[in-house]
Every structure is written in structure tokens, then in C-alpha cells.
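With one protein chain held back, the other chains of the complex are shown just where they sit.
So, chain A:
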Amino acid sequence: MNYFPDEVIEHIFDFISSHKDRNSISLVSKSWHKIERCSRKSVFIGNCYAINPERLIQRFPSLRSLTLKGKPHFADFNLVPHEWGGFVHPWIVALAKARVELEELRLKRMVVSDESLELLSRSFASFKSLVLVSCEGFTTDGLASVAANCRHLRELDLQENEIDDHRGQWLNCFPESSTALTSLNFSCLKGETNLAALERLVARSPNLESLKVNRAVPLDALTRLMSCAPQLVDLGVGSYENEPDQESFMKLMAAIKKCTELRSLSGFSEVAPLCLTAFYPICQNLTSLNLSYAAEIQGNHLIRFIQFCKRLQRLWILDSIGDKGLEVVASTCKELQELRVFPSDLHDEEDNDTAVTEIGLVAISAGCPKLHSILYFCKQMTNAALITVAKNCPNFIRFRLCILEPNKPDHTTSQSLDEGFGAIVQACKGLRRLSLSGLLTDKVFLYIGMYAEQLEMLSIAFAGDTDKGMLYVLNGCKKMRKLEIRDSPFGNTALLADVDKYRTMRSLWMSSCEVTLGGCKRLARNAPWLNVEIINENENNDLMMERNEEDEREKVDRLYLYRTVVGARKDAPPCVTIL
């Protein structure tokens, strides 16, 4: 290969886009490393504290697209304090300073400020795409800067962010000359929307393929939007509490019929059943459907809708669909690849006999041969069901089961669910992500360590008996990257047994476990390539220092450790101590 000039090799590398593959290429030889890094356009950083922006830019001077992830996954469930970190600002400052020609920025669980967005919008003339997932810290003013200043913006995708809606006129800030939009998603905004501005924007964006509006876009506005954008492929609608009158309904249906390219439907934070029926004409084209925000639609309406969706590949739904509904899905959606069933009844203790059980899960596994990813919330499960699921679906890549009550055993035998999950990991040889729940002993971890050879991410809650459980996983799962554990009896022995293991892992989270401050300190001493963070929301640093000596035995509330090449971060808040 080295007989070819660099340009040829670079051209060959252009065909390789996967991050993993490009990382492998860069390890082959010095010259390949150089060619690769100089030609690399897109970089993925799974932990923003693993490296700093300066080193990133130094290595990849041609950077165009950057993906950054900040807070650990359990931040989604309020286990990480708001002020923990994950600020994007220093990255934007550094990229701007180095005059990187950034075109694309994708952030997940990061803190973004209006200032950052303003700086972003002014610093990168060819900026095209901004995707923010589960971020916070900014307002619609920041969006206004992006709209106003990013002349070539094609994609603005805001997914489930906490945005302070100043009810301003950010949509008005897109200049009249802006006609390049391909994707606009502002479904997470809570306030009013300037409908006229939105309609004008959509009307002058002939390339718009994906539009996801927020709840404040009423039915007649939606009808007008769809009428001037029949080319839409991906649509997220608003909130439609009230049944439409005859005329509105007919208009809506007519507009929907014209959207022959529509493949993906979402939104529906509230929807009167009749509104849903207006979408029947395009059901058979849908490959992706997200009805998981429609908390009050009853199962029978959902079932009627889904009966038409024969080409569905991805379905996100609420458990109000019931086992019967899942049986309908199983017999209708033969192309189904990904299913997520979310809980609808989180606060009530009342018996809800329409929620899903192991029966629905088994039905899906039997009916959908292409299923590879599942997230399933339910109130009960059995080993027999899981064993059947494993036999039916050996192709799972992601298997996430959440039994709502911690420690709940198999409800027919009162046994732990070790055997059921054991069957899953044994049968699904390609399993990369697993979330456990229910009553589980050390045994399930023995099975995981033995069989889950491709497992990269494991989520554990209220499980296990002794350190042996965690050790089985650390010793057995060679490809483990992210391990997150809460409320399980794993302690220092497991934590410290094989410190080098953490070189191959991105991060480890342990909260409400048995690890002590002393154990964490010892780990930090033996593994200088790690940042070992102790998060104690109720104390500040000074208090911790005072009680230094006698509290080696004190249990650590939350531990988050991750490998890094740049040492301890400087932006940690008082509640975080980096050992």
C-alpha cells in the first residue's frame, strides 16, 4: 500500500467512515496514522472529559463534524447533579480560535449556553448541522442566533432538551434567503410558536424532509404546513386535545394523503382519537412510528392504527397498548426491528390490567423475526418467558428490560430471573447492550461473564449478592465499555481487582453500592490514567477534607470514573471531588 502516493491512500480511506475502522487504520503505521488524521472529517468523542479540544484539533486539523457526549447516562434519571459539568463552551471557543471549518456539531447530555450558541453561529461560516440531544442551559435566544447567523444551516434538531422558552421570535430570525433547511425539530419547546413565521419558513424550504413541531402548533396550522411540504419524509406533530370538526378533519386528511413520501411519524403529545384516524391513508408507508408521548390514547385506538402499519421497522409506544395490542403488532409488523414500550402509569398504584406483561414480550419475539433492539417496561416477568424470547430472537443487539418494581422475582415461581437473563445472553451472541431488572443474584453475572462476549454496555440496578457478581462481569466481558451500577452490593474488592480493566473501558458508574472512600482513593492512586470522581450532593469539599482520616470506611454515594488523557478536569463543581 505504501507504494501509492498519499493522495491515493487518502482517497481509499475516504470510503471508510466508521469511527472504529478509522481508529484501527490509524494504528497500522506512522504514515497511515498521519494520512488518516489529516484526512479525518468526522470525530466522535464519547466522553468530553477524555480529551481536550486543543489536542483534538492538533490531531485532526481537517475536522468538519464533531460529536460530543457529556454527562453519564444515569443523569437522565436525576442521579447526577445539574452542575456536574459537560460544558460545550470551551470546545466552541477552541474550535473557533483554531479556525476549524466546523460544519456539524452533535451534542448529547451537555450544558449549552446562549453564549455558546451565539459564538458557534458567528464562528463557522459553513456551519450546516446542529443536533442537541438531552442538553440544557440555553434558551430560545440562543436558537435565534443560530437561525439568524448560520447562513447555510440545513439541520436544526433538538431532541428532548431542557430549553427555556422565552416565547420570542426565534423562527422569525431565519433570513428570507434561508432556503436550505432539510431538517427542523423543535418538538421539545414548551411555549408558543409563531405560526406565520413557521409556515413561511417551511414554504421556502423545498428540501425540507424532516419537520417536528411542538405542542403549540394546532391542527389547522399543521394542515397548512403539510400542504406546502408534501415532500416530507419525517413528521412530528403537536398536541390535539379536541376532536376536529368535519371540515378541518377533511382538510387534514387531504393534506396527509398528498404526503406520499412520509415514512416516520411522531409527536402526538395529546391526540383525540379522531385526529389519529386522519393519518390512516399513509399508515402503510410508515417505517417509524412514535406514539410514546400520547399518554391518554386508549389501547384500542392504538391497535386500530397499528393494524395498518405493515411496514413498520421502528415502534415506540406506551404500555397502554396492552398485551393484546402487542399481539396485534406481532401479527402485523413483520419488518419490526426496534420496539420500545414505555410505562404510562408511573404514579398510580392502582391495578392496571391493560399494561403489558411477559405475554406481550413473548408474542413480539414470536411474531417479529427481524427484531434486534428492545426496551420494555413492565410490571412482571417470568424466566420461562425470557427463555422463550431468547429462543425466538437470537439476534438481539440491545435488550433492555425494566421491571418496574425493584427486586421483583418471577411472578409464577418466585425465583430470581437469573435463568431468564442467562438464556438471553447465551442465545444472543451479538448482544451489545443489556439492562437488567427484577430479582437477580450473582449467578446472572456469572452467565453474563461467560456468554456475553460482545457486550459493550451493561446497566445494573438492585441486583447481585456479593462482589463476585461484578467480578464475573469485569473478568468475562472483554468488550465492556460502559458499566453503570446502582443499589447493588458490590464493593472495593470488585472495584480494585483488576485496575487495568479500566483502560479498555470508557467509564464506570457506581451509586448506592458498597465501595468506600478508601477503596476509591486506592484506585485513584493505582490508576493515574483515570479520573475518579466522587459525587456527594449534600456535602462540599471542605467538609470532606476535614473528615479525611476517619472516613476511609465511609461508603461513597456516587462514583464515576473514566479514562482520560488530560488528567483531572478543572471545571468540577463543589459537590464533585476528583481523587
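We take it that a residue touches a chain if its C-beta (ideal position, glycine included) is under 8 Å from a C-beta of that chain, and two chains touch if they have at least 3 such contacts; residues count from 1.
As a convention for this text, contacts and distances are computed from a predicted model.
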The complex's invisible chain, by UniProt name, from "Myotubularin phosphatase domain-containing protein", "Autophagy-related protein 13 N-terminal domain-containing protein", "Gem-associated protein 7" or "Auxin-responsive protein": "Auxin-responsive protein"
Residue touching the undisplayed chain, where the options are A:6, A:115 or A:164: A:164
Contact partner of the left-out chain, one of A:124, A:305, A:377 or A:502: A:377
Which residue of A:284, A:298 or A:526 touches the chain not shown here: A:298
Which of A:468, A:481, A:501 or A:569 contacts the chain that the document leaves out: A:468
Touching the absent chain when the full complex is considered, from A:188, A:211 or A:495: A:188
Residues belonging to chain A that touch the chain removed from view: 74, 76-79, 82, 134, 136-137, 160, 162, 164, 188, 190, 241-243, 269-270, 292-293, 295-296, 298, 342-350, 377, 383-384, 387, 390, 402, 404-409, 411, 413-416, 419, 422-423, 426-427, 435, 439, 441-443, 446-447, 450, 459, 461-462, 465-468, 486-489, 491, 512, 514
